[in-house]
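For this depiction, one protein chain was excluded, whereas all remaining protein chains were kept in their positions.
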Amino acid sequence: MSHATVPDTHPPAQRGWYKRNEIAVTPLLFLAPAILFFAVYVIIPIAQSFWISLHEWDGLGEATWVGTANYERLLGIGDQNMDRKFETSFWNNIKWLVLYLLAIPAGLFIALFLNQTVRGIRIYKSLFFFPFVISQVVVGLVFSWFYLPREGLLNALIGLFGFGPVNILGDPSMATYGIIAAGLWPQTAYCMILYLTGLNAVDPEQVEAARLDGAKGWRMLWYVILPQLRPATFIAFVVTIIGALRSFDLISVMTNGGPFGSTRVLSFYMFEESLSEFGFRMGYGAAIAVILFILMLGFIAYFLWSMYQDEKGGR
Amino acid sequence: MKSRKTTAWIALCASTLLAGPALAESHGMALSGDLRIISDMSNPAPRAVMEGMVADFGEMHPDLNIELTIVDREAWKTQIRNALGANPPDVVNWYAANRMLPYVNAGLFADVSDLWEEPAFEALASTKGAMTINDAQWGVPYTYYQWGIYYRKDIFDELGLSEPTTWEEEKANCQAILDSGRKCYTIGTKFLWTAGGWFDYINSRTNGYDFHMQLARGEIPWTDDRVRQTFANWRELIDMGAFIDDHQTYSWQEALPFMVNGEAASYLMGNFAVAAMRDGGLTDDQLDFYQFPKIAEVDYAEDAPTDTFHIASGAQNMDAAKEFLRFVVSTENQTKINAGDALGQLPVNANAEIGDDKFLQQGFDMLSNNASGGIMQFFDRDFPAEMASFGMEGLQEFMVFPDNLDDILARLEDARQRIYK
Partner (left out) sequence: MFPTPIEKRSRAAQLSYQSLLPLALILWLLPLLAVANFSIKPESDFVNGNYWGLPSSFDLFANYGRVFFESNMPRYLLNSLLITIPTVIGAVALSAMAGFALGVYRFKGNLLIFFMFIAGNFVPFQILMVPVRDLTIDMNLYDTKTGLILFHIAFQTGFCTLFMRNFIRALPFPLIEAARVEGVAEWKIFWYVVLPLMKPALAALAVLIFTFIWNDYFWAVVLTQGPDAQPVTAGITEFNSQFRAAYHLMSAGSIVAALPPVAMFFLMQKHFIAGLTLGAVK
């Protein structure tokens, strides 16, 4: 044991207040730097954003109090139309949320496919995983070349089957789906690795027992395996939801919100409004961010509640 | 716009005589410290020019430490505010006219009216208007360039076509090009502004310069029938299939290969594209230029955007920054950076020489003698920035889905009423 070899160098003189209260004070000292950083950069800014969203502010001069006017314009309350860009962004966010979840079954499928012990499987597993380590910027570039309207590999491939060329990123009805597909690539890899680890921990005795009972295939997966994979599924769900609501890099790189604004999401629109060429709309941008935050809050509450249940059961 | 015409004409006559050192007196000043410049001249040719200018200026002022940052030209449009607001550099690139307005209003550009009172700046008189807001000047121009239709002469010759001067001829030419299995025009609208060029030309040719500028100032609703007429004219080309497919996916550079490979016969563009086309392998025998044809009986108005340098109001080294601006517009430097093998654009200094290049000469002649309607700065500079951003998104959508026109115009009108109030 390492601590046994450590000489106690505390001089007796220090055995004062600190020593007596050591157990109570130490955790506070250890927490202080992390809490300080976290408060300054995360907690306080959240509150500030709420505050800013009630103002009209260009980021330079004085902010003007406008109450809920920003929200009214966004949502079209009163005698104005709902902000069209906001509307598009919001529905795109919903598309992202729903479709991104496909990463979970897809990841499970690949994990099941790879959960074997043939020669070289380790290398296969890591190669399947590695889209996740590539930055989203590069993923976006790679996919935008993959989708190129004439020269893209995608069109070369579907051309083999006699289908006409498609311009995924140029078609407002398809562009968002094209970007989501690009996002699913690394996200599926992420879910796959979560499930692979989960599958390692599946109790072999239960599987054998179920097998003796005649369970196999889908029934085995559904009634025996999946319940044991619950923790993995939970994490996969959490990271996928977060990933979906944070989507920004891919959109910025692949379409820059276009064509004609059809691929904007809330996070991208918020960025555009806040740092736009024609003026910092800090208040309006903050209002968009707040709405995104509220959208997220439901999920955060659910995550915390699940964890709280775990904690209670844990100890 | 008369003044530009005359000055430009005088300049053409005088350019060979007066290449003197107009700004010689400024060389005496000893400058030191740091000079931080952020430039958006990120394309290959402009990049080399910018680096060359900094090198030349550095040689003249050995004690000055110049820090040059070149950022992506498209990205700069969203970064500039950020850059000027926080820890600003001394000198930045931007554009003239209305496009400066938000920064002038926000107090981010320094007033450089004192420079414009110096005798050497008399040679820049024709551009003074585009740099003036509230009776003060907020920067200096370094170049301007004509727009027009660049076309593949060899393809026109092959099909027996000649440069059109009327809308009917334009359409007839286009039909012949389409019949030969090519597209008439290449364009890349991913970054939206290229569509603005088409709108500028068709609108000013249809309704005249004054109407166009009234629209830019928000004095005319987008749902006006005259605006609809512009779109109707434009639509004739779209319905013919004149533009390349999938243009909304390409940048203007990515649209170049269509022209270089002969899949499209022409390109409505600014003269800066010539360098890129030559890089792509087109020779001057293959490449030519004509003025956008007449549509209605109105005077020709031309797009001739001016690109500029500004000093940030928070600049640390004001002396060096001003000296750099003097250097940029000096006769000698203007001749050098705008030459055919450099930027390939037109000098703003009336004493500078215009490059010995057929496109520059032709463009200068066009702007001097055949633009009596007026000079437009370009869609995204004549319209207030926010209107331009809404507008260009609508123009792009129109080019892809012309049937959406009613919806687009209603949206633009909605934006107009909010933006100009």
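Per-chain numbering from 1; labels A and B assigned in written order.
In this section, a contact is a pair of C-beta atoms (placed from the backbone, for glycine too) under 8 Å apart; a residue touches a chain by one contact, two chains touch by 3 or more.
If you're wondering where the values come from, they're calculated on a predicted model, not measured in any experiment.
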Which of B:P44, B:P62, B:G107 or B:G241 contacts the chain that the document leaves out: B:P44
Listed residues B:G52, B:G129, B:P257 or B:P402, member touching the removed chain: B:P257
Touch list for subunit A against the chain that is not drawn: 1-4, 6, 8, 10, 22-24, 26-28, 30-31, 33-35, 37-38, 40-46, 48-49, 52, 59, 112-113, 115-118, 121, 124, 126-131, 133-138, 141-143, 145-146, 151, 153, 156, 185, 190, 193-194, 197-199, 202, 204, 207, 216, 220-221, 224-225, 231-232, 235, 238, 242, 245-246, 248-249, 252-253, 266-267, 270-271, 274-275, 282, 285-286, 288-290, 292-293, 296, 299-300, 303-304, 307-308, 311, 314
Subunit B residues touching the omitted chain (full complex): 38, 42-44, 47, 69-75, 79, 82-83, 85-87, 251, 253-254, 256-257, 261, 281
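Here is the rule we go by: only the chains that are shown with their structure count from here on.
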Averaged-CA centre spacing for the pair subunit B and subunit A, given as whole angstrom: 41
Residues of subunit B touching subunit A in the complex: 77-82, 85, 102, 106-107, 190-192, 245-246, 248-249, 384-386, 389, 393-394, 396-397, 400, 411, 414
Residues of subunit A defined as touching subunit B within the complex: 58-60, 81, 84, 148-150, 167, 169-170, 256, 258-261, 272, 275-280
